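As you look at this complex, bear in mind that one protein chain is not there, while each of the others sits in place.
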Amino acid sequence: MKEILDRITPKYDLQDVSIKDDLQAYVVVEKKLAIDMVTYMRDYEGFSHFVLMSCVDWIEDNKLQLLYLLNNPEKKCVIGIKVFIDRENPSMQSAHHLWKQIWTYQRELREAFGIDFPGSPRIEENFVLEGWTDKPHMLRDFDTNKYAEETYFPRTGRSTNDPATYMRQKLYPNQPVTAKKNKDDE
Amino acid sequence: MSELDINDKVKEMLEKSAENAGSKNSEKTFVHPEDEEREVIAPDGSIIKVNPIYDYFSGKKPTEEKPSNGVVEKFLNWARSESIWVLGFGTGCGSIEIPPLMTPRFDAFRFGIQMRPTPRQSNAFIISGYLSVKTLKRVIRSYEQMPSPKYVLALGSCTINGGMYYDSYSTINRLDKYLPVDVYIAGCMPRPEALLAGFMKLKELIKEGKGEKANEYARNFDEYKANQKKIIKDWNMPDYNW
Amino acid sequence: MSKIFDFKPDRSKYPAKKADGTLDVDLRSQKYVKLWLGPNHPGVTGNMAVELTLAGDEIVEAKTHVGYLHRGFEKLIERRLYVQGFPTSIRMCVAEPDTNEYLIARSTEVLSGYDKDIPEMAQWLRMLSLEMARLQGLLRGVPGQAGTFSLGIGVQWGVYLRDLILDRFEELTGARVYHMYIIPGGVRGLLPDGFKKRMEENLKEIDNFIIRIRQLMFDNAIFKKRSVGIGVIPKEWVDLYGIVGTNARACGVKRDVRKDNPYLMYEQLDFDPPTATEGDIYARSWVRWQELIQTVDLIRQIMAKMPEKGDIRAKMPNVLHWRIPKGETYNKLESGRGEYGMYYVTDGSDKPRRVNLRGPSYTHAIALLEKMLIGTNIADVHATMVSLQTCPPEIER
Partner (left out) sequence: MNIYVKLAYTLLGFFLVLNWGLLMSATLRKIVARVAGRHGIPFYQPWIDLLKNIGVRTTLSHGFMFYLGPVFRFTGAVGMFLFMPALFGSDMWSNFSFEGDIVLILYFQLFGMLGMAIGAGEGGHPHSAIGIARGLAQHAAIEIPMTLGIISLAIQYHTLSFTDIVAAQQGGIANWTIFTNPIAGVTLLLAALGAMGHSPFNLVKAPNEIPIGPPTEYHGTYLGVLMSSGVVLHVMEAALFMNLLFGGATNWVEFIIKTFLINFYSVFVGVVFPRFKIEQSVVWFFKVPMALGILAILIYSF
């Protein structure tokens, strides 16, 4: 894993290289180099098995993090290629020509995060939702609880407890709620 | 219903759906191009007008069908309770317990329970767990296709109050707001024994003459439809060119 | 004689293709029929739909529609504590729920640095639970292939034996389908008294079944006729489409996470994943049948090699106040359907930032299935789908 990273780090000007163990590493690459790097890894480094394409919403940095996870069946190691893209009007080059299943991931990400992949087949089609009019459902600022309460009919009498408070009341009923705090909470 | 009424109704519906869509995202209207009104040339050369949205989504109110009186109805109810044909539509993860129900260990065939593959021939609907909005649309459509009298068994806590998915944006919380439910079977997920107990309860209800939820659905059709329309915004049905 | 009836029409020019490569199918020309298989269709695995465009009896275009089982797990887990997310997440795929348990437990352990502390006994028990889950999946899946050709008795026998394994699960964990046994930090309990003896009795019954199912399926002329040479996956597709698990092994690509990236105690077990070279439906069910034998053998090995007693839980922090530092990890295991992985991101708070499940069906049921169905008949759709072991809930989560 390390030698591969040593080889590609100068080539693609990788910024944030983190090696988890011998078999897993994550690198951050610039947006315009990302697809190029994925192609390079597939063709020259033997990462021929495409595992997963995912997205993480870092709302505090106003960034969306795309992840291309590739697997090398020979060396049995996994590399995650991360790309940070803008959260407003997110858009990314399509990679559907590299592997046949990628357009599915792109279709899902388009629906879940609103990321546009120009040129990807059937990108505008619904994936899991139908007639969805709200904002993309996987973004952090979409509040699913509020949406569910407003849209569906919550059954009256169903109560929800904060587990920590509830357990404290059950286990130590005589102590006032604020008396003792777990040291992890501070 | 005359043709004029139909057209008015469709227009109203289209406007409504356009409004619904337009309120948040003006580009997305829920009429796909293939669902627009069009003319079709029949094999003999004549021209038929087709309006897919109306043809596929029946907006017609179901009629209430009164039970026949006295001994006849009692006798028929006995026959209905002993021959429950379940629609084979696994709507959620509870459907993994349907194969055990139909196989040597539990063998629901002993009690006259059989699976039927088409809604036209079945009279019981097992809602096996959580219902996403997308499935609910199909469930309603299948339910409306079933001939009366029909019964609904709701499995799992997800259909009662949302269960584990109470805060999910995709699954409904209470099934009885959208469809009349005869028997709830609690659990996550209910065991086959619980399912059998549910069927026994349903049999009792039918024998007592209480299995008239289909008529209730017809009576409160507007209310149920309003609830359904609140969450199902895309009423387009898949296009058959048959 | 059969050559005369083996008439294959030339479809290279018909239906015609548009400039952008999509098919030029004019539904109003009355040459094509659109047929929806599912979601309300007994021939579809789970709750999904395949939209078929037919020319005669032959499929010219297929589109998979999913989302009927979408519950938004990945969103819900972001709103729950790590331990609360645990019972939610195991419901992601109902066919083998234990795989989800292991992945989520393993991910949280790796990210919080407890993955080295898991006691050996717990690892053996985890492995036992996973292999039992694989066994109950295969008991449904192997005869299920014959069930697609309406050979229903194998399914009936298989589901009965699956019930026996579920009984053992019930004994071990207290639950029938959703066990919640592999918790973060270890497992919930030791083996009950006499468990191994009762398990051995069940395995003997399954041994009998394995022989009977061979006679019923693989020595059956019509089963061969319906499955040999149909639904072929060429070897080159394995990387192109991301095919994993038994589907990849059936076309000669020996990939098994248990061997490639050994987890738990699989290094101490003696096994060799079965392979075939043809890549058709027959080969896939043959590989699965051999896997059934192997799984029974693995369970026997595990029960023989595992220690009698030992710690089953590492010392973990209070789960109600459990915070995991910022990090990300991808963990995978070999489920009955193939490589099953989970990408887990934490941000230092008491809830995960993102959880993404990689189910094998995600590629098998959409990109691959759509490709494989073209040119086959309506009668082959169900068989192809079951032979790929599609499981819709893990596609849409």
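Just so it is clear, A, B and C label the chains in written order, and each chain counts residues from 1 on its own.
Throughout what follows, a residue touches a chain if its C-beta (ideal position, glycine included) is under 8 Å from a C-beta of that chain, and two chains touch if they have at least 3 such contacts.
Everything numeric here is computed off the predicted structure, so don't read it as measured data.
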### Contact list for the unshown chain, restricted to visible chains
B, C
### Task
Among C:Phe86, C:Trp157, C:Tyr241 or C:Trp286, choose the residue that contacts the chain missing from this document, as touch is defined above.
C:Trp157
### Message
What does the interface between chain B and the hidden chain look like in terms of residue numbers?
### Response
65, 67, 75-76, 79-80, 82-83, 88, 103-104, 107, 109-110, 112, 114, 116-118, 120-121, 123, 147-149, 240, 242
#### Entry: Missing-chain contacts mapped onto chain C
1-2, 5, 33, 35, 41-43, 57, 146-153, 156-157, 160, 216, 220, 222-223, 225-226, 377-382
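Simple rule for what comes next: only the chains that are shown with their structure count from here on.
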### Query
Touch graph of the chains shown: is it line, ring, star, complete or other?
complete
## Note on the structure
Comparing A-B with A-C, the one with more C-beta contacts is A-C
### Query
Taking mean CA positions as centres, which chain lies farthest from chain A?
B
### Query
So which chain ends up in the middle if you average the CA atoms?
C
### Summary
Rounded to the nearest Å, the gap separating the Cα centres of chain A and chain B is 36
#### Entry: Whole-Å gap between the CA centroids of chain A and chain C
23
### Summary
Multi-chain contacts in chain A, i.e. residues touching at least two other chains, fall at 128-130, 137, 142, 144-145
### Of all residues in chain B, the ones touching two or more other chains
134, 167-171
#### Entry: Parts of chain C lying in touch with chain B, wherever the complex brings them together
27-28, 30, 32-34, 36, 39-42, 46-47, 51, 67-72, 75-76, 79, 87-88, 91, 94-95, 140, 155-157, 159-160, 162-163, 166, 176-178, 393
## Note on the structure
The answer for chain A against chain B in the complex is residues 128-131, 133-134, 137, 142, 144-145, 147-149, 151-155, 158, 160
### Touching residues (chain side chain A, partner chain C) in the complex
20, 23-24, 26, 48-52, 54-57, 67, 69, 73, 76, 78, 80, 99-101, 103-104, 126-130, 137-138, 140, 142, 144-145, 163-164, 167, 182, 184-185
